[in-house]
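Apart from one protein chain that is not included, each protein chain of the complex appears where it belongs.
Entry: chain A
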Amino acid sequence: MTTQSTIVPITPAQAVAAEPAPLPRRPFGRWFRETGWRHLIGIVMLVFAAFPLVYVLSASLNPGGTLLTANGLFQNFDLGSYIDLFADPTRPYGDWFVNTIVIGVCSSVGTVILCALAAYAFSRMRFTGRRFGLLTLLLVQMFPQLLAFVAIFLLMSAIGDIFPVLGLNSQIGLIMIYLGGALGVNTFLMYGFFNTVPASIDEAAKIDGAGHARIFFTIILRLVAPILAVIGLLAFISTTSDFVIASVVLVDPDKQTLAVGLYQFVSQETARNWSVFAAGAVLAAILPMALFLSLQRYIVGGLTAGAVK
């Protein structure tokens, strides 16, 4: 947020600092003093970190379970809750899931495109107002869009009176709102990364007769692919877990996202249908977690450069 330091993907070699050669067996006391206690702490942390997730998984496999029955971990094994999840028309989980993915993918692709275009201009062109533009972006991101949700609500309801397609309760409208908040911090991350691509590559291409659009689409975009992936993923995660703006804009149950729908489901009937909620949570978490874990090496670099959960 406050730096435009470049993304430094942590390489596997760095992440797992070189394993030492096998040491001769040490007596237990010495082993414990040197590394054993570290494992002890590690195990405590593993329990702390993983327990809630294990708990949710166990609750989701406990059909018809309430909060109370969920306390007996893994006493039942049944996929009934996963089936129930899709059975109730007042709780259109399937719709929520599809909506979340569609909104997340559209806004993250849009974010990547808008930010890459802007970052290219800021990084490679010198024009009047460039410094002012960068400063404006810095200032604008100080005012998180999140705080303007009252105005967003009123704006959307005014738009909705005239163009229902874009107004309140419209997913296209919601995507447009997310794109409005895209430029700030992401442009800065990309701008920093674009700056690390040597300008001599552009110049060589220019001498070969390539135009600016060609340089941008065929050369630069490929060289900066890692940052595009990171920004895209961060945008996907932040839009899919947004509650405030989504809850304000999306009114009808079948238009809502997982964050809005699952919250309302839980707040209405916590104790009764806990296992169904747990099943919904497990399914909702699989995709982001898989994406995150498979790309974590790159994301860590991206996070280090300023984004936080």
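Going forward, contacts are C-beta pairs under 8 Å (C-beta built on N, C-alpha and C of every residue); 3 or more make two chains touch, one makes a residue touch a chain; residues count from 1.
Note that contacts and distances are computed from a predicted model.
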item: Protein name (UniProt record) of the chain left out of view, among "CO/xanthine dehydrogenase Mo-binding subunit", "Ferredoxin reductase", "Maltose/maltodextrin transport system permease protein" or "Phosphocarrier protein HPr"; value: "Maltose/maltodextrin transport system permease protein"
item: Which of A:79, A:98, A:154 or A:172 contacts the chain that the document leaves out; value: A:154
item: Touch criterion as defined above, residue of A:62, A:81, A:145 or A:170 at the omitted chain; value: A:145
item: Selected from A:106, A:248 or A:276 as touching the chain missing from the view; value: A:248
item: Contact residue for the chain not shown (choose from A:61, A:85, A:118 or A:235); value: A:118
item: Residues belonging to chain A that touch the chain removed from view; value: 1-4, 10, 14-20, 23, 34-35, 38-39, 41-42, 45-46, 48-50, 52-53, 55-56, 66-68, 70-71, 113-115, 117-118, 120-121, 125, 127, 130-131, 133-135, 138, 140, 142-155, 162-163, 176-177, 179-184, 187, 204-205, 208-210, 212-214, 216, 219, 222-223, 237, 240-241, 243-244, 247-248, 259, 262-263, 266-267, 270-271, 274, 277-278, 281, 284-285, 288-289, 292-293, 296, 300, 303-304, 306-309
